[in-house]
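A single structure is presented below for examination.
Note that this complex is displayed minus one protein chain, with the remaining chains in position.
For subunit A:
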Amino acid sequence: MPFIYLHLHVGGARHCRVKARFIRWSPVTIYSVKKGHRIPSSFCSAVEDFLLHDLHALAAHAEEQPSSERLRQGVDQVFAIIDTIHQPWINGMELLEDAQKNKRALSTGCERIDSLLNGGLHEGHVTELAGPSSSGKTQLCLLAAANVAYQHKGGVTYVDTGNSFSPKRIAHFIGQVDQKVLRTVMNSIVCHRVYDIFTLLAMLHELEFRRKSQMCKGDGGVSLLIIDSISSLITPILGSNSPQGRALMISTGSLLKKLAHEYNIAVLVTNHTVGGNRGTIKPALGESWKTIPHTRLLFFRVCGSNTCDVSILKHPYVASGKAAKFTIHD
């Protein structure tokens, strides 16, 4: 069956469906290609060639040869499919409308950070918290999870790499509420334990599929995705001589950005720090990760106190260098 054959070559479900449709429309074309029957031309000898080839050249070729009626039909169908799957263009007004309607700012529950970030964590943005150990990153993550679930009634997906997700602390942040309410709020926070980058990628892909089917049904679903910490997953694969680690890092980053943008999810990741020039500290993961987050915050805890300094390293529309202080209470 040609249908099965093609499934072996594709990864994502979207492509699966596209190609399945394609096969159903022109079974004979692909079938002959698959069986190794050469199409009456020197252009293609396998399905991959057919799909990878310059389609315009192929169409022109089909036009010239009166005998290749089926090839022409096939090429037309490929064009039709390509038209339907590429992203439509959007103008500025539409983008603004989308931003105002779908991209809310989620309050973190910490007033000072909200005002620093112009309202909080923006849906559609990837926000990074960087800082040395015990500088308050996880505390802010837990606080944001509690607040988004309680105040915004949103779903929270919490990816925990350091066994530091503390449900007790979240319950404490939510405060004294009715047991039933607490139950609903706590049930909308889902925690995943992920200890390697491959599990993370698989999980993000699955999240994408779920989110897509939810969008079709008009369901709210996840509005905050927290990864605490992304750096501990990436550090073990980074820095070796092979470029694979870097590639994995960038594909994770772009997947996060895509999830954020297409499904209106606010993404919050944490990163650790390394020593920079002249005794300063800077976020880890290097230059190529720098382009991934929309917003970067640097945390620093004042020695021997509960006060933390936060400053903006990067933000789409707030001046960098702006700083605030917050305190971690019991």
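Here, contacts are C-beta pairs under 8 Å (C-beta built on N, C-alpha and C of every residue); 3 or more make two chains touch, one makes a residue touch a chain; residues count from 1.
Operating definition for what follows: contacts and distances are computed from a predicted model.
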Q: Identify the UniProt protein name of the omitted chain, choosing among "t-SNARE coiled-coil homology domain-containing protein", "Vacuolar protein-sorting-associated protein 36", "DNA repair protein RAD51 homolog 3" or "[histone H4]-lysine(20) N-methyltransferase".
A: "DNA repair protein RAD51 homolog 3"
Q. Thinking of the whole complex, not just what is shown, which of A:Ile189, A:Ile227 or A:Ala260 touches the missing chain?
A. A:Ile189
(Q) Using the document's definition of touch, tell me which of A:Glu94, A:Glu111 or A:Glu206 contacts the absent chain. (A) A:Glu206
**Q.** Chain not shown: contacting residue from A:Ser68, A:Thr108 or A:Thr138
**A.** A:Thr138
**Q.** subunit A residues touching the omitted chain (full complex)
**A.** 3-4, 7, 13, 16-17, 20, 132-134, 138-139, 142, 145, 155, 157-158, 161-171, 182-183, 186-193, 195-196, 203, 206-207, 209-210, 212-214, 216, 219, 221, 229, 231-233, 235-240, 272-275, 281, 284, 303, 306, 330
